[in-house]
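As you look at this complex, bear in mind that one protein chain is not there, while each of the others sits in place.
This part shows chain A:
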């Protein structure tokens, strides 16, 4: 009973943190996924230089742990007189990570579009840009969507690393309560449950979505 009353007392603070986590996640995805699409397209252009530069960006973004990216954006940019607050810095860092990862997911989706459809469009004299706009990108995105949704869940969890920048997101609020009460395990359990409230239904959603997309295969 004592645990429940503690959880009740801590909930408002943790919920305000959860709201920050959700905002950071949503903005990072909103910025990062279109960037990822751009990178996916750039990685298959004719120009070798552009392709190589794009691949370097993607590999650095994928290879660098998100926490290092966060620290570099937050503490590194002031060296170049660019001072971002913790919220903006988190969104920028996670958007960069998102773009690098999702570019590969989207690229795989675009490649999965049957060649026959592109050849048919070419035969009909449809312009290359229109082939991309109306055939390849929409279909490739649809193929990539379940994986992207799974990645979105991952980014919500990764957003917890922003506690290192002093951003008052969910984990930061949990640590804050833990620091004053020393009931770290109890408060971290509650924070974990709050993450689950979003990630578990999110997981179900992805699963259902995948089933719907593959209905025609059964």
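General observations
Just so it is clear, a residue touches a chain if its C-beta (ideal position, glycine included) is under 8 Å from a C-beta of that chain, and two chains touch if they have at least 3 such contacts; residues count from 1.
In this section, contacts and distances are computed from a predicted model.
Chain not shown in the complex: UniProt lists it as "Amino acid ABC transporter substrate-binding protein", one of "Electron transfer flavoprotein subunit alpha", "Ubiquinol-cytochrome c reductase iron-sulfur subunit", "Amino acid ABC transporter substrate-binding protein" or "HprK-related kinase A". Here one chain is not drawn; of A:16, A:47 or A:181, the residue touching it is A:181. In the full complex, chain A contacts the hidden chain through residues 75, 78, 83, 85-86, 163-166, 168, 172, 175-176, 178-185, 188.
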